[in-house]
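Yeah, one chain of the complex is gone here, protein chain that is, but the others are all in their spots.
Letters A, B and C mark the chains in the order given here, with residues in each chain numbered from 1 onward.
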Amino acid sequence: MEPSRPTVILRPQPQSAARIFTPQARATLEERYEVVDLEHDDDPARLDEALPRAFAVIGQPDLDRDRLSRAERLRAICNVEGNFFPNVDYQACHEFGVHVLGCGPAYAQAVAEHALGLALDVARGISREDRAFRRGEETYVAAGNADAVLLRGSDIGLLGFGNLGRALHRLLHPFDATIRVYDPWLPESYLREHGVVPAALEEVLRRSRFLFVLATVTADSEHLLGGPQLDLLAPGTRLVLVSRAAVVDYDDLLPRVARGEILAAVDVWPEEPVPAGHPARGIDGLVFSGHRAGGIPAAFEQIGQMVLDDLDLIARGLPPVRMQVAARELVGRYRNRPVT
Amino acid sequence: MEPSRPTVILRPQPQSAARIFTPQARATLEERYEVVDLEHDDDPARLDEALPRAFAVIGQPDLDRDRLSRAERLRAICNVEGNFFPNVDYQACHEFGVHVLGCGPAYAQAVAEHALGLALDVARGISREDRAFRRGEETYVAAGNADAVLLRGSDIGLLGFGNLGRALHRLLHPFDATIRVYDPWLPESYLREHGVVPAALEEVLRRSRFLFVLATVTADSEHLLGGPQLDLLAPGTRLVLVSRAAVVDYDDLLPRVARGEILAAVDVWPEEPVPAGHPARGIDGLVFSGHRAGGIPAAFEQIGQMVLDDLDLIARGLPPVRMQVAARELVGRYRNRPVT
Amino acid sequence: MEPSRPTVILRPQPQSAARIFTPQARATLEERYEVVDLEHDDDPARLDEALPRAFAVIGQPDLDRDRLSRAERLRAICNVEGNFFPNVDYQACHEFGVHVLGCGPAYAQAVAEHALGLALDVARGISREDRAFRRGEETYVAAGNADAVLLRGSDIGLLGFGNLGRALHRLLHPFDATIRVYDPWLPESYLREHGVVPAALEEVLRRSRFLFVLATVTADSEHLLGGPQLDLLAPGTRLVLVSRAAVVDYDDLLPRVARGEILAAVDVWPEEPVPAGHPARGIDGLVFSGHRAGGIPAAFEQIGQMVLDDLDLIARGLPPVRMQVAARELVGRYRNRPVT
Partner (left out) sequence: MEPSRPTVILRPQPQSAARIFTPQARATLEERYEVVDLEHDDDPARLDEALPRAFAVIGQPDLDRDRLSRAERLRAICNVEGNFFPNVDYQACHEFGVHVLGCGPAYAQAVAEHALGLALDVARGISREDRAFRRGEETYVAAGNADAVLLRGSDIGLLGFGNLGRALHRLLHPFDATIRVYDPWLPESYLREHGVVPAALEEVLRRSRFLFVLATVTADSEHLLGGPQLDLLAPGTRLVLVSRAAVVDYDDLLPRVARGEILAAVDVWPEEPVPAGHPARGIDGLVFSGHRAGGIPAAFEQIGQMVLDDLDLIARGLPPVRMQVAARELVGRYRNRPVT
């Protein structure tokens, strides 16, 4: 008798299976595992029926302690969207030896490249001059470059040094900049080992000419940047905001950009879509982006590949290495909203 | 008696002395040298009078063999604009032991950062989505990312691997891309030592997803990219053009971008300013830039600093190391136009 | 009333507290925590008494499930020696939410630098020529360099890509080598992302001119390199062995080095100390090292600093980031012997 394949429950919402699994990856998944596809089936009975034999869950259906206690063979829950919601009892997962795995690293490179692109845009006025050109009002050579600055050798600040910060730091390496990092979750030695300068928030704000906001949202980081903090920024500072809108108070930020005190590139918004007539839409010193930093095809496909790789390792009795093992201490702290 | 300071003739046109020398750098120049300031004095008699005692010329006034033969103490001509014009007898300079120095390296970092910014723009649609946002037609998350691509791991082509190519290559390093280079002036071993893949023009065109045009203009490189060459590009290729307009045939390039076959970011134009009603101005897949890649304040100031550094070395009997020693073989070949 | 400090049990054997904690680090430890110092006290009663209020254990005393079940406040066990022994019930630790932390990363840089030094020694005959010089038989210039080779551009193989492999890989980066890695615990995508070439064991052996043995010992890796494997090595291959002796069959290795088929540098031995009259001691093509790769003062002090950093994070409700979280799947597999 053929040894039976492990069972995997696929319930990827709000992610879509077709987005993360290429046809070839999907075929590999089906080949290696007995897939219980609940993507279009909300009946809890189906989930309950499959759980006792499940080796892994792809997605994050409601999994309270009671349900988890019946999933005796469960080894992993693969979050394929990016945010951990409180509908899973993570504490119980840890007790029962179930890996809780996140897909954050899959987005990091995409976000880092977008963030660098935005920074170079506000450094050199790329989209501003593109608009001027289309209006027939472009300038040439030095005439349009009065406020253009180099990243090379500049003072750069990173708020947050998790997946995004580290991925961006890699890209910034050849710019020979002084990179200061504020991240209260990391010891100074860790930051120094990574080649950045640990610094207090105030110092990062005062001394950076480029400021990247890369922090996730917790109770501590909400409105980390309000008026008093933004007042510390030097005139002409370039601010790039690509992580979470709740970290910044937009009512304090936008008027400063409108007045030309600082330049900014913003990818996340307190309300998405931004209301049609929102006054921000007219600000010249702002580069607008619609929460586009991470969710690109290459990132989605990498999620599927990471899931396949790690399930394979776990099935072989090895630890996962590509998805991110969710820290017990943090998995309940995040206050990010799901993104679809 | 005080030993007299060496004489330096300052005649920076079409560059401006105030742009390349900060007040402090200018003070240093005046302190170390007897400066004969001809910036606003076109009288050839003044130049003729100063040449016999001149240690160096900053700029490129008319210097034929006859004049050079009278400049017995001349050790260096510092070109501070970027293009070598045929009004200097470079052959005579070499015979007489006069260094002919160029300021190209001062622009390289600025051009490289701009080129990377343009590449990330066309990779992710940064300026396109900024315009959509301003019109209230922005998309969010994955919706606007269908054609977004990563630089990381991509196939990148560089046409030209001089100052610009090398500076850009440094910035591309953390993207772990396969970088193919076409440069007929460099042996394959040189390119391999620099960590890039030497390739024929056709191969670079066929296989690159990002193509950077960084070549200077000579008789050989004029219209290096015409219709037949552009036809080799894969659909969706991102082309970034930051060196010289004459390298590309715009009548072949622009329609291909207008039809959406490729995306492009263009910093140099066959005619500058571009005519007001030029149809290119409406092309959505184009990022427009007005010859702004190199001429930023930081680059200009670096020219002044390089001049000071190298004159100091030469005065001490040492070879210059910061400006670029113009190759005898090339100085007469360039066909670039002066840029002001 | 003063809030009481968390209790930390210090029982570092076979490590020594004085070696890992500088006086300043020890003072910090005492200041932040109530330290129960059992370094010189083997009475199990003292341990039993302290466990119920312990926040962390530094070291690895006997901790079975029963004992752990009484350690209700325990959050972390910090292994400060490097090998996980079976006297701790790691399964119970995971169930009870106790972090099991290893100090392997503290040794990685020291081992990597030693391994690179050994590789350059066998590449260039450094210690061999030093010995010849002392005997008055040295050669000069090209005469002694017939078999000298560059690391640059060479084919390098790594067996194992854990802490050691990754630390060494960082150091090898500027040598522009082709680096093939055999590590059956890691998916190919992981290796490719780190910039190395995943390869089967046989391919690594056949194609490497420098071969670094960096694997830990498990049932699978014992005598990974026996006669048939060593026969795959090209003549003149340089083998550097710095991880665990059990990975290689010395009865197969040493004769091949003695016959000059390959060159080797060996830091670990099946029996330590090596027997006095062991015939290996006369082999000219061998560089001898006495298990010295990792245990240097800087590594020991880093262990102490990592412990302080991570206990501080855990006490603040954050996850540890400097020590290595022991994988449930692996902690029981290692068969390394303690090193003192």
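Simple rule for what comes next: contacts are C-beta pairs under 8 Å (C-beta built on N, C-alpha and C of every residue); 3 or more make two chains touch, one makes a residue touch a chain.
Predicted model, so just to flag it, every value in this text is computed and none were measured.
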Candidate in contact with the missing chain, chosen from C:Pro6, C:Gly97, C:Gly295 or C:Pro319: C:Gly295
Of C:Ala76, C:Leu118 or C:Leu263, the residue in touch with the unshown chain: C:Leu118
Residue among C:Pro86, C:Pro235 or C:Gly282 touching the omitted chain: C:Gly282
Those residues of chain B which, in the complete complex, touch the missing chain: 91, 94-95, 97, 185-187, 189-190, 305-306, 309, 312-314, 317-319, 321-322, 325, 327-330
Absent-chain interface as seen on chain C, which is shown: 19, 109-110, 113-114, 116-118, 120-121, 123-127, 129-131, 133-134, 136, 138-142, 144-146, 148-152, 170-171, 173-175, 272-274, 276, 281-282, 287-292, 295-298, 300, 339-340
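Simple rule for what comes next: only the chains that are shown with their structure count from here on.
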Turning angle required so that chain B lies on chain C, C-alpha fit (0 to 180°, nearest 5): 180
Centre-to-centre distance between chain B and chain A (centres being mean Cα positions), rounded to whole Å: 37
Separation of mean Cα positions, chain C and chain B [Å, integer]: 50
Approximate Å spacing (C-alpha centroids) for the pair chain A, chain C: 33
Per-residue overlap in chain C, given as positions that touch at least 2 other chains: none
